[in-house]
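Selected chains only, in their assembly positions.
The letters A, B and C name the chains in turn, as written, and every chain counts its residues from 1.
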Amino acid sequence: MMKLQRWLSRNQLFEQIVCKKAGHVGHPLGSHPFSSRVGIPDSRQNFTRTVGENASDRVYAAYSVYKGKAGLSMMPCLPTFTKLESGCLVIGRRGSIMLTFFPAIGERKYDWTKKQLFALSPTEVGTLISLGPRDSCEFFHDPGMLSSSAGQVRKSLTIKAHADGNGYFISLNVVNNSENTKNFLSVPFTAGEFSVMKTACSFVLPHILGWDQLKKPSPGMGKVFQPNKVDREALSLEWER
Amino acid sequence: MMKLQRWLSRNQLFEQIVCKKAGHVGHPLGSHPFSSRVGIPDSRQNFTRTVGENASDRVYAAYSVYKGKAGLSMMPCLPTFTKLESGCLVIGRRGSIMLTFFPAIGERKYDWTKKQLFALSPTEVGTLISLGPRDSCEFFHDPGMLSSSAGQVRKSLTIKAHADGNGYFISLNVVNNSENTKNFLSVPFTAGEFSVMKTACSFVLPHILGWDQLKKPSPGMGKVFQPNKVDREALSLEWER
Amino acid sequence: MMKLQRWLSRNQLFEQIVCKKAGHVGHPLGSHPFSSRVGIPDSRQNFTRTVGENASDRVYAAYSVYKGKAGLSMMPCLPTFTKLESGCLVIGRRGSIMLTFFPAIGERKYDWTKKQLFALSPTEVGTLISLGPRDSCEFFHDPGMLSSSAGQVRKSLTIKAHADGNGYFISLNVVNNSENTKNFLSVPFTAGEFSVMKTACSFVLPHILGWDQLKKPSPGMGKVFQPNKVDREALSLEWER
């Protein structure tokens, strides 16, 4: 465990936090059998110990939906930027929205040690937010892609509209050929819960692309204003190679 | 009263402010019988006294709609964050959008002492903003849920489209079994007023979830850029438990 | 003029700026007879003199559409806040989106001295952004409402979809009974131009309501986390009067 921890990046830290939870969580909202809640959904005894000193100034705000057989939690992972010697910033690792599925093991009890992850890319987020009330989609991931472990694990996420157009099933299927295991976790979303997901994903998509970080050029003082010249400049941008 | 005030949280402060108003408010827009207005809708003589020193830096900006039999005011309640010893922040109390209904007691006069509250959860907000022009929905709240007073008060909020698809009735029904009272307050919304509500709620939903608070990791200087390695890292996030 | 200037508020300053322009403006985009442009559309010689020292830190960014018979420029007017003794802020004057119509007096020449204004309220903005491709709406303003000059001037703004659903006419009709004048200014908007207007108005609507100014409560350090207690608190908000 200690060795693994050395490699934990920011997003992995979050996952680390989630996966060290007690595993059995009473549903805090009580009498509603199916409901959704904001926040990290469990007792936090181990929380500070796991995170360590690297976690300062991190903010954890997940949107979670708890249903009878499984739950689904989602949280944006912002892109990382790399500062070049010139001082300008370029995107390092792209952003994503991390989906975490976890199975139920009793009434309002969930087992986080059996959670499964799926990181939505910007284009997958775009597909999700453009789904109409009767649309469906499916995404495939191979975490070992381009490496010697390619094909060992295959993940597929399906978002499938209810026949009445009033909600969706969001399901993750994970086939691990090396461990010879199959995992299927499915969470029904009401139209309202999916609307939260779409609205929050739409909000966060430009941030995942890094478009919220674009800087304004600082204005020059008392510069002579020459509209025609300026417009010519703008057009001439298209000339340059 | 003094005793109660000790327990006032941020949101309660706002309610406190609203409920101590004069109660009888002339409509400031004059000749329009049915209209809507931005801001806190009344004389503010008691305002500063009620708030006390805790209110510094608070901002109060409600969107209010005044109609013949009742009015409806709405304002977001942002989530609270708790700072852990590690320095990272987790959501404490979830955010909501507080709806305040108040009955009319004359032409453009409203009685704030008879107001009724309903706090929309993120999922309820998601349901609201996904309503089509002929859709309806209903939410049930029991403020005493999980306590000995469960079932004493039952609140139901209904949003019901006009038959012509050109607006909605937003109605709150409160049945108090212990006081043996029933309250029904209903406010017709034009399509334009509902559009303001939807647009403002869509804007505020990510803030209620705390997704606007996610921090960017600070970029490292002069780090060697290795795209393939980085993409492998991103994918490997899905491997970790 | 000097006397008037004493009373100029922020929005009026902007109007002041606009109305002192040269009046005859060549179209900077050249060969397109009908087009739209961002920015304040004219020579700016008188600009600095008019504004005076109060204008520091103001930003002027209008979206303008120029057509054959008239042009239309729009710019948000943010709400003003009033700081109470307690330190909390309440909305003073409500925000709006100011529309400025101006007639053409030749090929790509416009007469700003004959401009007409119409300030869209939040609910009117909500109506505008909810218009479907074949919808229309009309708003009426009486600037002298509630005063002795009520009824002297009547303004009506109409937004009327083209029969083919591929754009709109935005028209302002101003009847001034005391001066016995009638003014009618109409600007055809393409679907793309109206889409800019809708997107920009949707963006700015929460700012006009002041909802972008809501402050986050600062988090307490090391507070014991009690999820059930917290959720009870959240629900109990609805109990309070």
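By definition in this document, contacts are C-beta pairs under 8 Å (C-beta built on N, C-alpha and C of every residue); 3 or more make two chains touch, one makes a residue touch a chain.
Keep in mind that what you see is a predicted model, and the values were worked out from it rather than measured.
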item: Whole-complex copies, counting every chain including the 3 in place; value: 4
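Heads up, the rule we're going with is that only the chains that are shown with their structure count from here on.
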item: Chain B against chain A, contact positions shared by both copies (same if over half, else different); value: different
item: Degree value of the rotation bringing chain B onto chain C, based on Cα positions, nearest 5; value: 90
item: Separation of chain A from chain C, taking each centre as the mean of its C-alpha atoms, in whole Å; value: 37
item: Separation of mean Cα positions, chain B and chain A [Å, integer]; value: 26
item: Chain A: positions in contact with at least two other chains; value: 39, 44
item: Chain C - residues contacting chain B, complex; value: 79, 81, 84-92, 94-95, 122-130, 137, 145-146, 150, 202, 205-206, 208-217, 219-223, 225, 228, 230-241
item: Contact footprint of chain C on chain B as seen in their complex; value: 9-12, 15-16, 19, 29-31, 35-40, 44, 47-48, 51-53, 55-61, 63, 65, 76-78, 80-85, 89-90, 92-94, 96, 98, 113, 115, 117-119, 141, 143-147, 153, 155, 190-197, 199-200, 203-204, 207, 213
